[in-house]
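What you see is the complex with one protein chain gone and the rest in place.
Per-chain numbering from 1; labels A, B and C assigned in written order.
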Amino acid sequence: MRGRRLSLFWAACAVAGALLVAFVVLPAASMIAGAGAGFLGEALRQGDIRRSLWLTVSAALIATAIAFVVGVPLAYLLARRDFVGKRAIEGIIDLPIVFPHTAAGIALLMVWGRDGIMGRLLAPFGISFTETVAGIVLAMLFVSLPFLVDTSRETFALVDERYEHVARTLGSSPGGAFLRVTFPQAWRGVLAGAVLMWGRGISEFGAVVILAYNPKVISVLTFELFEGFGLRAAQPPAVLIVIVAFVVFLVVRTVLLPRRGRSRKGSA
Amino acid sequence: MRGRRLSLFWAACAVAGALLVAFVVLPAASMIAGAGAGFLGEALRQGDIRRSLWLTVSAALIATAIAFVVGVPLAYLLARRDFVGKRAIEGIIDLPIVFPHTAAGIALLMVWGRDGIMGRLLAPFGISFTETVAGIVLAMLFVSLPFLVDTSRETFALVDERYEHVARTLGSSPGGAFLRVTFPQAWRGVLAGAVLMWGRGISEFGAVVILAYNPKVISVLTFELFEGFGLRAAQPPAVLIVIVAFVVFLVVRTVLLPRRGRSRKGSA
Amino acid sequence: MIGLRGVEVAAGAFSVGPLDLDVPAGEYAVLLGPSGAGKTLVLEALAGVRRVRAGRLFVDGADVTRLPAERRRVGLVFQDGLLFPHLSVAANVAYGFHRGNGERTGWLRRPSAERLAQLAEEVGITHLLKRRPQTLSGGERQRVALARALAARPRALLLDEPLSAVDVEAREELQEVLRSVCRREGLTVLHVTHDRAEAFALADTCALLVDGTLRQTGRPQDVLRWPADEAVARFLGARNVVRAVRDESDARLAHLATGVALRVADPLPAAAVDLVVRPEDVEVWPVGAAPPGAANRLRATVVRLVLQGGHVLVGAESPAPMEALVTARRAEDLGLRVGAAVELTVAPACVHSIPTT
Partner (left out) sequence: MIGLRGVEVAAGAFSVGPLDLDVPAGEYAVLLGPSGAGKTLVLEALAGVRRVRAGRLFVDGADVTRLPAERRRVGLVFQDGLLFPHLSVAANVAYGFHRGNGERTGWLRRPSAERLAQLAEEVGITHLLKRRPQTLSGGERQRVALARALAARPRALLLDEPLSAVDVEAREELQEVLRSVCRREGLTVLHVTHDRAEAFALADTCALLVDGTLRQTGRPQDVLRWPADEAVARFLGARNVVRAVRDESDARLAHLATGVALRVADPLPAAAVDLVVRPEDVEVWPVGAAPPGAANRLRATVVRLVLQGGHVLVGAESPAPMEALVTARRAEDLGLRVGAAVELTVAPACVHSIPTT
């Protein structure tokens, strides 16, 4: 009787899990099937979809590059030094994750729009963030930068600080220790963060659609086609962007961070 | 000269960090300022915003409850047992994170829409997922369930499995050990996951707007007001939803998971 | 009674066994072996929280191999105590009370307050019952863990390095508690450790696990005196192990390769043997001062002196290398220094011989 209870408990867990897995797999599989059904080819033949894809990919790349330059040093600082307000800064960097995206678009417009502080500051230089590529980059940067900063910070924190201590006693400056000892051990995590950020950037919709309906990134295009012509018309760009996102995901999970999310197990 | 280099390196990190923090704080502060400027009161006086808020909050709650029932057992299973395909299942559960949201909406429609497998299956019972509350719940559930499952799994994994071993030798069944020993140690993490999921649900836009433009959740309403009447009109609902999201975020970071994201420090 | 019959346990690529071991009812057995020898795996298999790959497990005469952990009635105490952090000390101890006879479950058989008080008294935690586990010292935690295991009235008690997370100062007291409680309750105990001192101080029976196999089982003093093979001898600190051949006419005389001969108490068991001499059984004398009757007298030169606590390990060449352990005081009295000439004596009864394999 007790023996049965054992299997019952785990069986219940397994059934619950199977339901959830099916729930996620079904839509994902439909998309993949869509690629097989020729939607992918169809998508790449359409000029506006190709242009939109290129725009999406490059805008996300620019956003990632900007975040890399300012985000990686910040991540290292957060991983290594204790200072007053550190917890607050960590919280601020994570804000975009919970910021509702349409609201993020509104908020960015309030700051960088024609009447915002930054918008007015940059207008004389001919830089505008509404309906421009700059606006797209801005929106992508805002919503996706926590991915790069958090992943980098966690990876740096996993490198034992005492490696740097040893490097210092061997004659390296703090910057030298970072470049010669810490970064070589952490680059996979940093790269994974950059790839995740890029992947998050290319799929952004809510913030981008508010700042720049035009030029149209893939997600805006998908929405427009769906609103205008229905499900079938929206499928080609959707399939395309899902395939890109899945590749990013697979690369991160199997190549860059293969041991992520493992539960602690066993002993000897 | 070396002494200078030390401060230079960390100073550079600090400057980079300050830029990034300012970039995030500025839009967030504008929103908060908006609440002070009376937008919040204005929002709550409008009947359609109040109705939309109630719809958003309750739909996200239902999605979270569903995920709790099936997701927590799965999370425990993933934290404790090794089996073939476990890594794949972990990957599948995380898919919605990288699934571009407009594409997620399209994919869900392909499965649960009038012509989808599930849609046709449930149509005879009068259940439809287009332009209904059920559709909103469905979209929220899909995009936000990884938050609950991942956070729960990580929290369970942090509870040493040997506590359960001891409980078993003291006469508890596997289910009993979970309820009496593991869950009491992990509930904060599970609750944090649920709150995060709920917060993620209320801010969803891309997937919801495809499945159910109507009834309008807050983010759809914000978008509609912005498209129709411009920035000022969209601010009240945006401020409202940002305030709710920030409260969720603060509760999770300071009450439920106060030690999250801390870097490893010090020794003795 | 605890029994293992051909038990093999695996964790990933690592495996241990097959092992055969019997712990008679009421006996305190220590499974001793280097860290990473797989000792914890064996306990986990016995407790029922890890599957065995082969073999059968017995507790109290019954085959428990297929029984779930909660029906085996074995107590488990880990190195770090693992008190349930969300429960008070009293609630930790009371956790196992409900089991009663091992069949009924739930809260049907509530503990009498007396049983809790009596257990707490026995292991000396009465004053701690209201505390939270986080506020206890290492030694206190282990006492509570012991009480919690005893509360479920186990038929066997499994201890996984129960002393190693405890300060040296508190360790002896805890040893005393373990020993006396287990004896009073007539418990059958299997205690695993890598610490020789801990093993010898507690064991009725000592089983040596080296490289995944059981090398020797016996009373600690016997294992110490008559190690079964060279690996065991070295693990137990018998630093002098030297190959020798039996004299053709005198079975109690062993010739070393260096020409020296040693007299032994018992006839040599084979023509080729390994002689084992523990360093504390080698006595050091000024040249010529060894007692006249001594059987094995060796002229030697000191080549190394290492202070070890209150003792000095004396490395000598005689010409075969030989190590002796003398008290720091005696080393000082002898004026030992590197290069000095000394005389070593070894009583024939202190030379143990193992057939060369």
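Convention: contacts are C-beta pairs under 8 Å (C-beta built on N, C-alpha and C of every residue); 3 or more make two chains touch, one makes a residue touch a chain.
Everything quoted here is computed from the prediction, not taken from an experiment.
S.K.: If I consider the whole complex, including the chain that's not displayed, which of A:131, A:160 or A:227 touches that chain?
M.R.: Touches the omitted chain: A:160.
S.K.: Using the definition of touch stated at the top, determine which of C:144, C:192 or C:224 touches the missing chain.
M.R.: C:224
S.K.: Mind pulling the subunit A residues that touch the left-out chain?
M.R.: Counting only subunit A, the missing chain is touched by 160, 162-173, 176, 180-181, 184-185.
S.K.: Quickly run down the residues of subunit C that touch the omitted chain.
M.R.: Missing-chain contacts on subunit C: residues 34, 167-168, 196-197, 200-201, 220-221, 224-225, 236-238, 278-281, 306-311, 325, 327-329, 332, 347, 349-350.
Quick note on the criterion: only the chains that are shown with their structure count from here on.
S.K.: How big is the gap, in whole Å, between where the Cα atoms of subunit B centre and where those of subunit C centre?
M.R.: That gives a centre separation of 53 Å.
S.K.: As a quick test, compute the distance in whole Å between the mean CA positions of subunit A and subunit C.
M.R.: The separation of the two C-alpha centroids amounts to 55 Å.
S.K.: Two or more other chains in contact with one residue: find those residues in subunit B.
M.R.: 173
S.K.: Would you pick out the residues of subunit C that each touch at least 2 other chains?
M.R.: Each of 68, 70 in subunit C touches at least two other chains.
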